[in-house]
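The structure's right below; bear with me while I get my questions together.
The complex is shown incomplete by one protein chain, all other protein chains being positioned as in the whole.
Presenting chain A:
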Amino acid sequence: MLKRRLTRLLALLVLTVPTLAACGAGDATPTTAPAAATATTAPATGAEATATTAPVAEATATTTEATAEPAATEGNVLRVHQVAYPDVFDPQKSSYSAEIVLLSQNYEGLTRLNDKLETVPGAAEKWESNAEGTVFTFTLRPDLKYSDGSALTSKNFAYAIERTCDPVTAGEYQSILFDITGCADFASAVVTDTAQYDAAKAALGVSTPDDKTIVISTVQAAPYLPTIAGLWVMYPAKAELIEKGGENWWKDASLQVGNGPFQFSRIAEDQQIDFVRNENYWNKAKLDGISMIYIDDSSVALEAYRQGQLDIFQPDPSQIPAVQSDADLGPLYISYPGANTTGLQFNTTTEPFNDPKVREAFAYAIDRETFCEVIRNGDCLPTLTWIPQGIPGYDATEDRFAFDPEKAKAALAESTYGSADKLPEITFAYSSNDTANQARHEFLANTFREVLGVEVKLQPLPSKDLSAAKKDNATYPQISLGGWIQDYPDAQNWLSVFWSSKATFAQRQGYGNPVVDEFLTKADTSTDEATRLEAYGAAQKLIVGDLPTAMMYNRVNKYVINPRVSGFSQTAADDQFPGQWTSYSIEIK
(Lines give C-alpha, C1' and ligand atoms only; values in the text may rest on other atoms or scores of the structure.)
Protein backbone atom coordinates (compact mmCIF):
# COMPACT_ATOMS: atom_id res chain seq x y z
CA MET A 1 0.00 0.00 0.00
CA LEU A 2 2.68 2.42 1.09
CA LYS A 3 4.86 1.33 -1.80
CA ARG A 4 2.13 2.07 -4.28
CA ARG A 5 1.58 5.50 -2.84
CA LEU A 6 5.29 6.18 -3.04
CA THR A 7 5.52 5.19 -6.69
CA ARG A 8 2.55 7.38 -7.45
CA LEU A 9 4.21 10.33 -5.82
CA LEU A 10 7.46 9.68 -7.60
CA ALA A 11 5.73 9.36 -10.91
CA LEU A 12 3.96 12.65 -10.33
CA LEU A 13 7.20 14.38 -9.53
CA VAL A 14 8.81 12.99 -12.68
CA LEU A 15 5.90 14.37 -14.59
CA THR A 16 5.90 17.80 -13.06
CA VAL A 17 9.57 18.66 -12.68
CA PRO A 18 10.25 19.68 -16.30
CA THR A 19 7.30 22.05 -16.31
CA LEU A 20 8.29 23.53 -12.99
CA ALA A 21 11.67 24.40 -14.33
CA ALA A 22 10.07 25.95 -17.39
CA CYS A 23 7.83 27.93 -15.14
CA GLY A 24 10.57 29.38 -12.99
CA ALA A 25 12.50 30.46 -16.04
CA GLY A 26 9.45 31.98 -17.61
CA ASP A 27 8.80 34.22 -14.67
CA ALA A 28 12.26 35.67 -14.73
CA THR A 29 12.55 36.48 -18.43
CA PRO A 30 10.14 39.01 -19.82
CA THR A 31 8.78 37.72 -23.11
CA THR A 32 5.65 39.58 -24.09
CA ALA A 33 4.57 43.21 -23.87
CA PRO A 34 6.57 45.25 -21.33
CA ALA A 35 3.57 45.96 -19.11
CA ALA A 36 2.76 42.29 -18.70
CA ALA A 37 6.39 41.39 -18.24
CA THR A 38 6.96 43.73 -15.31
CA ALA A 39 3.82 42.44 -13.76
CA THR A 40 4.92 38.81 -13.92
CA THR A 41 8.42 39.43 -12.70
CA ALA A 42 7.39 41.48 -9.72
CA PRO A 43 5.84 38.67 -7.64
CA ALA A 44 8.73 36.33 -8.32
CA THR A 45 11.38 38.77 -7.23
CA GLY A 46 9.20 39.82 -4.32
CA ALA A 47 9.01 36.28 -3.09
CA GLU A 48 12.72 35.65 -3.44
CA ALA A 49 13.60 38.88 -1.75
CA THR A 50 11.61 38.31 1.42
CA ALA A 51 14.55 36.81 3.25
CA THR A 52 16.69 39.90 2.88
CA THR A 53 14.63 42.98 2.17
CA ALA A 54 11.05 44.07 2.58
CA PRO A 55 8.81 42.44 -0.03
CA VAL A 56 8.26 44.48 -3.13
CA ALA A 57 4.74 45.75 -3.39
CA GLU A 58 3.75 43.97 -6.55
CA ALA A 59 0.20 45.04 -5.92
CA THR A 60 0.69 48.63 -6.90
CA ALA A 61 3.29 48.00 -9.56
CA THR A 62 0.65 48.44 -12.22
CA THR A 63 -2.38 50.57 -11.56
CA THR A 64 -5.06 51.74 -13.90
CA GLU A 65 -4.61 55.27 -12.65
CA ALA A 66 -2.00 57.35 -14.39
CA THR A 67 -1.48 59.26 -11.16
CA ALA A 68 -0.07 56.30 -9.22
CA GLU A 69 1.84 57.54 -6.21
CA PRO A 70 5.59 57.13 -6.45
CA ALA A 71 5.49 56.36 -2.74
CA ALA A 72 3.27 53.35 -3.42
CA THR A 73 6.20 51.41 -4.80
CA GLU A 74 8.15 51.74 -1.56
CA GLY A 75 6.35 48.77 -0.10
CA ASN A 76 4.11 50.51 2.38
CA VAL A 77 1.11 48.56 1.11
CA LEU A 78 -0.94 46.33 3.39
CA ARG A 79 -1.69 43.02 1.67
CA VAL A 80 -4.84 41.50 3.12
CA HIS A 81 -6.12 37.98 2.49
CA GLN A 82 -9.81 37.88 1.56
CA VAL A 83 -11.74 34.66 1.05
CA ALA A 84 -14.64 35.26 -1.33
CA TYR A 85 -14.71 37.83 -4.11
CA PRO A 86 -17.71 40.13 -3.60
CA ASP A 87 -20.66 40.08 -5.99
CA VAL A 88 -21.42 43.79 -6.07
CA PHE A 89 -19.77 46.79 -4.42
CA ASP A 90 -22.13 49.57 -5.23
CA PRO A 91 -22.75 51.49 -1.98
CA GLN A 92 -26.52 51.51 -2.37
CA LYS A 93 -26.77 47.86 -3.48
CA SER A 94 -24.25 46.02 -1.32
CA SER A 95 -25.17 43.86 1.63
CA TYR A 96 -22.25 41.57 2.58
CA SER A 97 -19.35 42.43 4.83
CA ALA A 98 -16.79 41.48 2.14
CA GLU A 99 -18.39 44.17 -0.02
CA ILE A 100 -18.77 46.74 2.73
CA VAL A 101 -15.12 46.53 3.78
CA LEU A 102 -14.10 47.72 0.31
CA LEU A 103 -16.61 50.55 0.23
CA SER A 104 -15.62 51.69 3.72
CA GLN A 105 -12.03 52.22 2.56
CA ASN A 106 -13.11 54.18 -0.51
CA TYR A 107 -15.90 56.24 1.02
CA GLU A 108 -16.94 57.85 4.25
CA GLY A 109 -20.43 58.61 5.52
CA LEU A 110 -21.51 61.63 7.55
CA THR A 111 -20.32 59.79 10.63
CA ARG A 112 -17.92 56.90 11.14
CA LEU A 113 -16.94 54.37 13.80
CA ASN A 114 -13.87 54.86 15.96
CA ASP A 115 -11.64 52.15 17.43
CA LYS A 116 -14.19 51.56 20.20
CA LEU A 117 -17.06 51.31 17.72
CA GLU A 118 -18.46 54.65 18.87
CA THR A 119 -20.10 56.93 16.34
CA VAL A 120 -17.81 59.89 15.74
CA PRO A 121 -17.67 62.69 13.14
CA GLY A 122 -16.85 61.50 9.63
CA ALA A 123 -17.53 63.79 6.70
CA ALA A 124 -19.76 65.82 9.05
CA GLU A 125 -17.85 67.68 11.74
CA LYS A 126 -20.92 67.97 13.98
CA TRP A 127 -24.63 67.26 14.19
CA GLU A 128 -27.53 68.15 16.40
CA SER A 129 -31.10 67.00 16.74
CA ASN A 130 -34.29 68.70 17.88
CA ALA A 131 -35.59 67.93 21.37
CA GLU A 132 -37.87 65.14 20.11
CA GLY A 133 -34.99 63.43 18.27
CA THR A 134 -36.84 63.52 14.93
CA VAL A 135 -34.86 66.15 12.97
CA PHE A 136 -31.10 65.87 12.57
CA THR A 137 -28.92 68.63 11.17
CA PHE A 138 -25.44 67.59 10.01
CA THR A 139 -22.74 70.16 9.22
CA LEU A 140 -19.98 69.01 6.88
CA ARG A 141 -16.29 69.67 7.50
CA PRO A 142 -14.94 72.72 5.65
CA ASP A 143 -13.32 72.20 2.24
CA LEU A 144 -14.22 68.55 1.79
CA LYS A 145 -12.90 67.07 -1.43
CA TYR A 146 -13.20 63.81 -3.30
CA SER A 147 -9.97 61.98 -4.12
CA ASP A 148 -10.01 63.59 -7.59
CA GLY A 149 -10.08 67.08 -6.08
CA SER A 150 -13.73 67.87 -6.84
CA ALA A 151 -15.87 69.39 -4.09
CA LEU A 152 -17.97 67.17 -1.84
CA THR A 153 -21.20 68.83 -0.76
CA SER A 154 -24.30 67.97 1.23
CA LYS A 155 -26.08 67.29 -2.09
CA ASN A 156 -23.86 64.23 -2.61
CA PHE A 157 -25.15 62.78 0.67
CA ALA A 158 -28.75 63.67 -0.16
CA TYR A 159 -28.27 61.77 -3.43
CA ALA A 160 -27.06 58.69 -1.50
CA ILE A 161 -30.25 58.66 0.59
CA GLU A 162 -32.43 59.28 -2.44
CA ARG A 163 -30.76 56.50 -4.40
CA THR A 164 -31.11 54.05 -1.51
CA CYS A 165 -34.84 54.69 -1.12
CA ASP A 166 -35.44 54.72 -4.89
CA PRO A 167 -37.55 51.71 -6.02
CA VAL A 168 -35.48 51.62 -9.23
CA THR A 169 -32.33 50.92 -7.20
CA ALA A 170 -34.01 48.26 -5.05
CA GLY A 171 -30.89 47.75 -2.94
CA GLU A 172 -31.22 44.91 -0.42
CA TYR A 173 -30.54 47.24 2.49
CA GLN A 174 -32.96 50.02 1.55
CA SER A 175 -35.13 49.21 4.57
CA ILE A 176 -32.32 50.30 6.89
CA LEU A 177 -33.27 53.92 5.99
CA PHE A 178 -37.01 53.41 6.48
CA ASP A 179 -36.77 55.53 9.65
CA ILE A 180 -36.23 58.53 7.37
CA THR A 181 -39.48 60.30 6.53
CA GLY A 182 -40.87 59.24 3.16
CA CYS A 183 -38.25 56.58 2.46
CA ALA A 184 -40.60 53.61 2.83
CA ASP A 185 -43.25 55.36 0.71
CA PHE A 186 -40.75 56.18 -2.01
CA ALA A 187 -39.48 52.60 -2.02
CA SER A 188 -42.99 51.29 -2.62
CA ALA A 189 -43.87 53.86 -5.31
CA VAL A 190 -44.81 52.46 -8.70
CA VAL A 191 -41.96 53.30 -11.05
CA THR A 192 -44.14 53.49 -14.15
CA ASP A 193 -46.50 55.97 -12.52
CA THR A 194 -44.30 59.05 -13.05
CA ALA A 195 -46.48 61.45 -11.09
CA GLN A 196 -46.61 59.21 -8.02
CA TYR A 197 -42.91 58.43 -8.31
CA ASP A 198 -41.91 62.10 -8.51
CA ALA A 199 -44.23 63.08 -5.68
CA ALA A 200 -42.81 60.33 -3.43
CA LYS A 201 -39.28 61.38 -4.30
CA ALA A 202 -40.04 65.01 -3.45
CA ALA A 203 -41.65 64.01 -0.15
CA LEU A 204 -38.40 62.43 1.12
CA GLY A 205 -37.47 63.97 4.47
CA VAL A 206 -34.05 65.19 3.38
CA SER A 207 -33.07 68.78 2.59
CA THR A 208 -29.86 70.64 1.87
CA PRO A 209 -30.24 74.32 2.87
CA ASP A 210 -26.66 74.95 1.71
CA ASP A 211 -23.62 73.00 0.53
CA LYS A 212 -22.43 72.39 4.07
CA THR A 213 -25.69 71.39 5.71
CA ILE A 214 -27.98 68.40 5.38
CA VAL A 215 -31.18 68.05 7.38
CA ILE A 216 -32.71 64.59 7.82
CA SER A 217 -36.09 64.09 9.43
CA THR A 218 -37.37 60.79 10.76
CA VAL A 219 -40.79 59.19 11.09
CA GLN A 220 -40.38 58.83 14.84
CA ALA A 221 -37.63 59.60 17.32
CA ALA A 222 -34.53 57.70 16.12
CA PRO A 223 -31.62 58.49 18.42
CA TYR A 224 -29.46 55.94 16.56
CA LEU A 225 -29.77 57.88 13.27
CA PRO A 226 -26.23 59.38 13.46
CA THR A 227 -24.89 55.79 13.52
CA ILE A 228 -27.01 54.90 10.49
CA ALA A 229 -25.69 58.05 8.77
CA GLY A 230 -22.26 56.39 8.71
CA LEU A 231 -23.41 53.18 7.04
CA TRP A 232 -22.43 52.13 3.52
CA VAL A 233 -25.81 53.04 2.02
CA MET A 234 -24.95 56.65 2.96
CA TYR A 235 -21.63 56.70 1.07
CA PRO A 236 -21.59 59.60 -1.43
CA ALA A 237 -20.82 57.92 -4.76
CA LYS A 238 -21.08 60.58 -7.47
CA ALA A 239 -24.35 60.76 -9.37
CA GLU A 240 -22.79 61.79 -12.68
CA LEU A 241 -20.28 58.91 -12.60
CA ILE A 242 -22.98 56.36 -11.78
CA GLU A 243 -25.02 57.65 -14.72
CA LYS A 244 -21.98 57.59 -16.95
CA GLY A 245 -21.07 53.99 -16.12
CA GLY A 246 -24.55 52.47 -16.21
CA GLU A 247 -25.61 49.48 -14.08
CA ASN A 248 -22.10 48.10 -13.64
CA TRP A 249 -20.35 51.42 -13.02
CA TRP A 250 -18.96 50.06 -9.75
CA LYS A 251 -16.58 47.70 -11.56
CA ASP A 252 -14.63 50.63 -12.95
CA ALA A 253 -12.11 52.02 -10.45
CA SER A 254 -12.07 55.37 -12.27
CA LEU A 255 -15.81 55.84 -11.60
CA GLN A 256 -15.56 54.89 -7.93
CA VAL A 257 -14.24 58.31 -6.96
CA GLY A 258 -14.42 58.38 -3.19
CA ASN A 259 -13.97 60.48 -0.08
CA GLY A 260 -12.58 57.80 2.22
CA PRO A 261 -9.04 57.23 3.52
CA PHE A 262 -8.15 55.17 0.44
CA GLN A 263 -9.13 55.18 -3.20
CA PHE A 264 -9.77 52.20 -5.53
CA SER A 265 -6.89 52.07 -8.01
CA ARG A 266 -7.36 48.69 -9.63
CA ILE A 267 -10.21 46.20 -9.66
CA ALA A 268 -9.09 42.82 -11.04
CA GLU A 269 -12.10 40.57 -10.80
CA ASP A 270 -11.79 37.36 -8.73
CA GLN A 271 -8.12 38.22 -8.10
CA GLN A 272 -7.19 41.41 -6.37
CA ILE A 273 -8.45 44.89 -5.53
CA ASP A 274 -5.92 47.68 -4.93
CA PHE A 275 -6.32 50.96 -3.12
CA VAL A 276 -3.98 53.95 -2.96
CA ARG A 277 -4.02 56.53 -0.21
CA ASN A 278 -6.49 59.38 -0.77
CA GLU A 279 -4.34 62.49 -0.36
CA ASN A 280 -7.45 64.67 -0.01
CA TYR A 281 -8.83 62.78 2.99
CA TRP A 282 -9.09 64.95 6.10
CA ASN A 283 -7.28 62.41 8.28
CA LYS A 284 -4.50 61.27 5.99
CA ALA A 285 -3.76 57.55 6.14
CA LYS A 286 -0.30 56.25 7.05
CA LEU A 287 -0.25 53.40 4.56
CA ASP A 288 0.47 54.06 0.89
CA GLY A 289 -2.17 51.60 -0.09
CA ILE A 290 -4.08 48.41 0.62
CA SER A 291 -4.32 45.32 -1.57
CA MET A 292 -7.16 42.90 -1.02
CA ILE A 293 -6.03 39.53 -2.34
CA TYR A 294 -8.76 36.95 -2.95
CA ILE A 295 -7.86 33.33 -2.22
CA ASP A 296 -10.72 30.98 -1.42
CA ASP A 297 -8.56 27.89 -0.92
CA SER A 298 -7.19 28.30 2.59
CA SER A 299 -4.19 26.00 2.02
CA VAL A 300 -3.10 28.19 -0.87
CA ALA A 301 -3.53 31.30 1.28
CA LEU A 302 -1.41 29.81 4.05
CA GLU A 303 1.34 29.02 1.56
CA ALA A 304 1.14 32.57 0.17
CA TYR A 305 1.55 33.92 3.70
CA ARG A 306 4.60 31.72 4.29
CA GLN A 307 6.05 32.96 1.01
CA GLY A 308 5.73 36.55 2.28
CA GLN A 309 2.98 37.51 -0.15
CA LEU A 310 0.41 38.43 2.51
CA ASP A 311 0.53 40.61 5.62
CA ILE A 312 -2.77 39.40 7.05
CA PHE A 313 -4.04 35.85 6.69
CA GLN A 314 -7.48 34.59 7.76
CA PRO A 315 -7.17 30.92 8.73
CA ASP A 316 -10.02 28.52 8.11
CA PRO A 317 -11.35 26.97 11.37
CA SER A 318 -9.83 23.63 10.32
CA GLN A 319 -6.37 25.25 10.16
CA ILE A 320 -6.45 26.84 13.62
CA PRO A 321 -4.81 23.95 15.55
CA ALA A 322 -1.98 23.72 13.01
CA VAL A 323 -1.47 27.49 13.00
CA GLN A 324 -1.46 27.71 16.81
CA SER A 325 1.08 24.95 17.21
CA ASP A 326 3.33 26.30 14.46
CA ALA A 327 6.53 27.83 15.85
CA ASP A 328 6.46 30.74 13.39
CA LEU A 329 2.75 31.38 13.01
CA GLY A 330 1.55 30.55 16.53
CA PRO A 331 2.78 33.76 18.21
CA LEU A 332 1.34 35.86 15.35
CA TYR A 333 -2.17 34.41 15.64
CA ILE A 334 -4.80 36.60 17.31
CA SER A 335 -8.48 35.97 17.90
CA TYR A 336 -11.21 38.04 19.57
CA PRO A 337 -15.02 37.88 19.65
CA GLY A 338 -16.84 39.15 16.60
CA ALA A 339 -20.05 41.16 16.26
CA ASN A 340 -22.27 38.14 15.74
CA THR A 341 -24.24 35.73 17.90
CA THR A 342 -25.39 32.21 17.15
CA GLY A 343 -27.77 30.14 19.17
CA LEU A 344 -30.05 27.14 19.01
CA GLN A 345 -33.18 28.65 17.45
CA PHE A 346 -36.49 27.10 18.39
CA ASN A 347 -39.75 27.23 16.53
CA THR A 348 -41.72 28.26 19.61
CA THR A 349 -45.11 27.47 18.08
CA THR A 350 -44.59 23.79 17.24
CA GLU A 351 -44.41 20.81 19.56
CA PRO A 352 -42.47 20.19 21.71
CA PHE A 353 -40.79 23.59 21.76
CA ASN A 354 -43.97 25.50 22.50
CA ASP A 355 -43.32 24.26 26.04
CA PRO A 356 -40.78 26.65 27.65
CA LYS A 357 -39.53 23.84 29.91
CA VAL A 358 -38.47 21.76 26.91
CA ARG A 359 -36.58 24.76 25.53
CA GLU A 360 -34.99 25.19 28.94
CA ALA A 361 -33.92 21.53 28.99
CA PHE A 362 -32.21 21.90 25.62
CA ALA A 363 -30.54 25.18 26.64
CA TYR A 364 -29.05 23.57 29.77
CA ALA A 365 -27.89 20.54 27.79
CA ILE A 366 -25.46 22.36 25.48
CA ASP A 367 -21.80 22.17 26.47
CA ARG A 368 -20.78 25.44 24.81
CA GLU A 369 -17.13 25.32 25.98
CA THR A 370 -16.41 21.93 24.44
CA PHE A 371 -18.34 22.85 21.33
CA CYS A 372 -16.24 25.96 20.72
CA GLU A 373 -12.88 24.68 21.85
CA VAL A 374 -12.92 21.14 20.51
CA ILE A 375 -15.51 20.93 17.78
CA ARG A 376 -14.96 24.38 16.30
CA ASN A 377 -11.20 24.51 17.08
CA GLY A 378 -11.52 27.74 19.04
CA ASP A 379 -13.30 29.46 16.19
CA CYS A 380 -15.90 30.77 18.65
CA LEU A 381 -16.38 31.88 22.25
CA PRO A 382 -19.31 30.66 24.37
CA THR A 383 -21.96 33.19 25.32
CA LEU A 384 -25.16 33.14 27.31
CA THR A 385 -26.49 36.49 26.15
CA TRP A 386 -27.54 38.06 22.87
CA ILE A 387 -25.48 41.22 22.32
CA PRO A 388 -21.80 40.26 22.05
CA GLN A 389 -18.93 41.54 24.10
CA GLY A 390 -17.54 44.86 22.80
CA ILE A 391 -20.92 46.14 21.58
CA PRO A 392 -22.96 48.71 23.56
CA GLY A 393 -25.61 46.78 25.48
CA TYR A 394 -23.45 43.72 26.28
CA ASP A 395 -24.63 42.09 29.49
CA ALA A 396 -21.64 40.62 31.30
CA THR A 397 -23.79 39.49 34.22
CA GLU A 398 -25.93 37.01 32.28
CA ASP A 399 -25.40 33.50 33.70
CA ARG A 400 -28.68 31.68 33.10
CA PHE A 401 -28.86 28.38 31.17
CA ALA A 402 -25.16 27.54 31.34
CA PHE A 403 -24.31 23.86 30.72
CA ASP A 404 -25.81 21.79 33.54
CA PRO A 405 -26.92 18.20 32.80
CA GLU A 406 -28.83 17.91 36.08
CA LYS A 407 -30.88 21.05 35.53
CA ALA A 408 -31.46 19.94 31.95
CA LYS A 409 -32.91 16.61 33.09
CA ALA A 410 -34.96 18.34 35.78
CA ALA A 411 -36.41 20.81 33.29
CA LEU A 412 -37.43 18.01 30.96
CA ALA A 413 -39.06 16.16 33.84
CA GLU A 414 -41.02 19.31 34.77
CA SER A 415 -42.26 19.78 31.20
CA THR A 416 -45.73 18.71 30.12
CA TYR A 417 -44.12 15.71 28.45
CA GLY A 418 -42.43 14.54 31.63
CA SER A 419 -39.77 12.38 29.98
CA ALA A 420 -37.74 11.99 26.80
CA ASP A 421 -39.69 9.05 25.39
CA LYS A 422 -42.93 11.03 25.37
CA LEU A 423 -41.49 13.81 23.17
CA PRO A 424 -42.61 13.92 19.54
CA GLU A 425 -40.01 13.45 16.81
CA ILE A 426 -37.51 16.33 16.71
CA THR A 427 -35.72 17.39 13.52
CA PHE A 428 -32.51 19.41 13.67
CA ALA A 429 -31.97 21.18 10.33
CA TYR A 430 -28.61 22.49 9.16
CA SER A 431 -26.92 23.81 6.04
CA SER A 432 -24.95 21.17 4.18
CA ASN A 433 -23.04 23.79 2.17
CA ASP A 434 -20.32 23.93 4.83
CA THR A 435 -18.95 20.41 5.15
CA ALA A 436 -17.76 21.13 8.69
CA ASN A 437 -21.39 21.48 9.79
CA GLN A 438 -21.99 17.74 9.91
CA ALA A 439 -19.53 17.10 12.73
CA ARG A 440 -20.80 20.14 14.63
CA HIS A 441 -24.42 19.01 14.50
CA GLU A 442 -23.58 15.42 15.26
CA PHE A 443 -21.85 16.61 18.42
CA LEU A 444 -24.95 18.55 19.48
CA ALA A 445 -27.26 15.65 18.64
CA ASN A 446 -25.04 13.40 20.70
CA THR A 447 -25.21 15.88 23.61
CA PHE A 448 -29.01 15.80 23.54
CA ARG A 449 -28.91 12.00 23.46
CA GLU A 450 -26.49 11.67 26.37
CA VAL A 451 -27.85 14.42 28.62
CA LEU A 452 -31.57 14.26 27.91
CA GLY A 453 -31.94 10.85 26.29
CA VAL A 454 -33.58 12.60 23.32
CA GLU A 455 -32.99 11.24 19.86
CA VAL A 456 -32.97 14.18 17.42
CA LYS A 457 -33.04 13.57 13.69
CA LEU A 458 -30.41 15.52 11.75
CA GLN A 459 -31.59 17.06 8.51
CA PRO A 460 -28.88 18.44 6.21
CA LEU A 461 -30.28 20.90 3.64
CA PRO A 462 -28.71 23.06 0.93
CA SER A 463 -28.41 26.51 2.47
CA LYS A 464 -30.97 28.04 0.08
CA ASP A 465 -33.51 25.39 1.08
CA LEU A 466 -32.85 26.09 4.72
CA SER A 467 -33.23 29.86 4.24
CA ALA A 468 -36.44 29.25 2.32
CA ALA A 469 -37.80 27.07 5.14
CA LYS A 470 -36.86 29.68 7.71
CA LYS A 471 -38.84 32.38 5.91
CA ASP A 472 -42.12 31.30 7.41
CA ASN A 473 -43.12 30.20 10.89
CA ALA A 474 -45.18 27.35 9.38
CA THR A 475 -42.09 25.76 7.79
CA TYR A 476 -39.51 26.99 10.33
CA PRO A 477 -37.40 24.02 11.55
CA GLN A 478 -38.08 22.77 15.08
CA ILE A 479 -34.46 23.44 15.97
CA SER A 480 -31.59 24.90 13.95
CA LEU A 481 -28.54 27.05 14.55
CA GLY A 482 -28.77 30.69 13.60
CA GLY A 483 -28.52 34.22 14.87
CA TRP A 484 -27.55 37.72 13.93
CA ILE A 485 -24.63 39.54 12.37
CA GLN A 486 -24.51 43.18 13.28
CA ASP A 487 -25.28 45.93 10.78
CA TYR A 488 -24.28 48.77 13.10
CA PRO A 489 -23.12 48.88 16.71
CA ASP A 490 -26.28 50.01 18.43
CA ALA A 491 -28.44 47.86 20.70
CA GLN A 492 -31.39 48.90 18.52
CA ASN A 493 -29.95 46.89 15.63
CA TRP A 494 -29.57 43.85 17.86
CA LEU A 495 -32.84 43.98 19.76
CA SER A 496 -35.55 46.00 17.98
CA VAL A 497 -34.65 44.84 14.47
CA PHE A 498 -34.67 41.18 15.56
CA TRP A 499 -36.82 40.60 18.62
CA SER A 500 -39.64 43.15 18.46
CA SER A 501 -42.92 41.33 17.82
CA LYS A 502 -43.15 43.40 14.61
CA ALA A 503 -39.80 42.09 13.37
CA THR A 504 -39.90 39.30 10.75
CA PHE A 505 -37.12 37.39 12.51
CA ALA A 506 -39.02 37.09 15.79
CA GLN A 507 -42.25 36.30 13.97
CA ARG A 508 -40.68 33.39 12.15
CA GLN A 509 -39.68 31.78 15.42
CA GLY A 510 -43.15 32.54 16.69
CA TYR A 511 -41.82 34.90 19.33
CA GLY A 512 -43.43 38.05 20.64
CA ASN A 513 -43.53 39.51 24.15
CA PRO A 514 -45.55 42.69 24.79
CA VAL A 515 -43.37 43.63 27.76
CA VAL A 516 -40.26 43.35 25.59
CA ASP A 517 -41.98 45.51 22.96
CA GLU A 518 -42.70 48.17 25.55
CA PHE A 519 -39.07 48.34 26.67
CA LEU A 520 -37.87 48.39 23.07
CA THR A 521 -40.19 51.23 22.04
CA LYS A 522 -39.07 53.22 25.06
CA ALA A 523 -35.40 52.62 24.25
CA ASP A 524 -35.72 53.27 20.52
CA THR A 525 -37.38 56.63 20.96
CA SER A 526 -35.62 58.03 24.03
CA THR A 527 -32.97 60.66 23.42
CA ASP A 528 -31.19 59.98 26.70
CA GLU A 529 -28.42 57.43 26.21
CA ALA A 530 -28.54 56.07 29.78
CA THR A 531 -32.32 55.55 29.64
CA ARG A 532 -31.95 53.78 26.32
CA LEU A 533 -29.28 51.37 27.53
CA GLU A 534 -31.24 50.57 30.67
CA ALA A 535 -34.41 49.77 28.72
CA TYR A 536 -32.48 47.67 26.18
CA GLY A 537 -30.84 45.82 29.07
CA ALA A 538 -34.22 44.98 30.57
CA ALA A 539 -35.55 43.81 27.20
CA GLN A 540 -32.50 41.63 26.63
CA LYS A 541 -32.90 39.96 30.05
CA LEU A 542 -36.49 39.09 29.17
CA ILE A 543 -35.62 37.76 25.72
CA VAL A 544 -32.82 35.53 27.02
CA GLY A 545 -35.15 34.26 29.76
CA ASP A 546 -38.01 33.55 27.31
CA LEU A 547 -35.64 31.29 25.36
CA PRO A 548 -36.83 31.71 21.79
CA THR A 549 -33.16 30.96 21.15
CA ALA A 550 -30.70 29.23 23.48
CA MET A 551 -27.68 31.51 23.13
CA MET A 552 -24.51 29.61 22.30
CA TYR A 553 -21.52 31.45 20.90
CA ASN A 554 -19.91 34.40 19.13
CA ARG A 555 -17.68 33.50 16.22
CA VAL A 556 -14.26 35.10 16.60
CA ASN A 557 -12.29 37.38 14.32
CA LYS A 558 -9.07 35.45 13.75
CA TYR A 559 -5.98 36.50 11.91
CA VAL A 560 -2.31 35.78 11.48
CA ILE A 561 -0.61 39.18 11.27
CA ASN A 562 2.88 39.85 10.01
CA PRO A 563 4.84 41.62 12.81
CA ARG A 564 5.72 44.47 10.44
CA VAL A 565 2.07 45.63 10.67
CA SER A 566 1.21 47.90 13.60
CA GLY A 567 -1.27 50.59 14.63
CA PHE A 568 -4.40 48.52 14.05
CA SER A 569 -7.25 48.56 16.54
CA GLN A 570 -9.23 45.46 17.41
CA THR A 571 -13.00 45.78 17.38
CA ALA A 572 -15.77 43.20 17.35
CA ALA A 573 -16.82 44.44 13.90
CA ASP A 574 -13.48 43.46 12.26
CA ASP A 575 -14.76 40.58 10.23
CA GLN A 576 -12.50 41.20 7.23
CA PHE A 577 -9.26 42.48 8.72
CA PRO A 578 -8.15 43.87 12.10
CA GLY A 579 -8.67 47.62 12.35
CA GLN A 580 -10.72 47.76 9.15
CA TRP A 581 -12.89 50.64 10.43
CA THR A 582 -9.92 52.85 11.30
CA SER A 583 -7.53 51.71 8.59
CA TYR A 584 -6.00 55.20 8.37
CA SER A 585 -4.06 54.49 11.56
CA ILE A 586 -2.47 51.21 10.36
CA GLU A 587 1.29 51.35 9.76
CA ILE A 588 3.90 49.12 8.20
CA LYS A 589 7.44 49.16 9.51
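Points to keep in mind about this one:
To be clear about the criterion, a contact is a pair of C-beta atoms (placed from the backbone, for glycine too) under 8 Å apart; a residue touches a chain by one contact, two chains touch by 3 or more; residues count from 1.
In the analysis below, contacts and distances are computed from a predicted model.
The unshown chain of the complex is recorded in UniProt as "Binding-protein-dependent transport systems inner membrane component", chosen from "Cytochrome C oxidase subunit IV", "Protein ImuB", "Oxidoreductase" or "Binding-protein-dependent transport systems inner membrane component".
Of the candidate positions A:296, A:328, A:369 or A:425, contact with the unshown chain belongs to A:296. Check A:104, A:174 or A:526 against the missing chain and you find that the one touching it is A:174. Only one of A:130, A:416, A:504 or A:531 touches the absent chain when the whole complex is considered: A:504.
Within the full complex, the residue among A:215, A:241 or A:268 touching the omitted chain is A:268.
Contact residues of chain A toward the unshown chain are 7-8, 11-13, 15-16, 19-24, 26-27, 32-33, 35-36, 39-40, 42-44, 46-48, 58, 61-62, 87-88, 90, 93, 95, 167-168, 170-175, 178, 184, 187-188, 247-248, 250-251, 266, 268-272, 293-297, 299-300, 303-304, 306-307, 309-310, 433, 462-465, 467-471, 482, 485, 504-505.
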